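One protein chain is absent from this view; the other protein chains keep their places.
On to chain A.
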Amino acid sequence: MAAADETAELGGTGSTMSIDKRLEEKLRSNLKIDHFDIVDTSGNCGSSFAITVVSPDFAKRMTLARHKMVNQILADEIKALHAFSQKTLTPEQWAAEKGKK
């Protein structure tokens, strides 16, 4: 069985879109997104990503539930990644975080 945490093979998904664009597109079509940020943490080889998603849809949900929403939307893509890290914020939390910096 393919493991999200090990395999970096990205073929066979029938799309010519780059993986980072595909992750973003998929999230945008499933969630209302105020801010999206993606960093390739694999040195641009497209196998590990860290994303930040800011969405009002996260309101009133615990972090675990938010991550599960994202995991579910990106289930097929995550399976093909070596590592996937996410930060899920509501617009209010995002504003507070920016204010701190």
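Note that a residue touches a chain if its C-beta (ideal position, glycine included) is under 8 Å from a C-beta of that chain, and two chains touch if they have at least 3 such contacts; residues count from 1.
The rule is simple: contacts and distances are computed from a predicted model.
**Q** Among "Large ribosomal subunit protein uL3m", "DNA replication complex GINS protein SLD5", "Sperm-associated antigen 6" or "Monothiol glutaredoxin-5, mitochondrial", find the name that the UniProt record gives to the complex chain excluded from display.
**A** When "Large ribosomal subunit protein uL3m", "DNA replication complex GINS protein SLD5", "Sperm-associated antigen 6" or "Monothiol glutaredoxin-5, mitochondrial" are compared with UniProt, the left-out chain turns out to be "Monothiol glutaredoxin-5, mitochondrial".
**Q** Hey, which chain A residues sit against the chain that's not shown?
**A** Residue positions of chain A that touch the missing chain: 1-5, 7, 9, 11-13, 63-64, 67-68, 71, 75-76, 78-80, 83-87.
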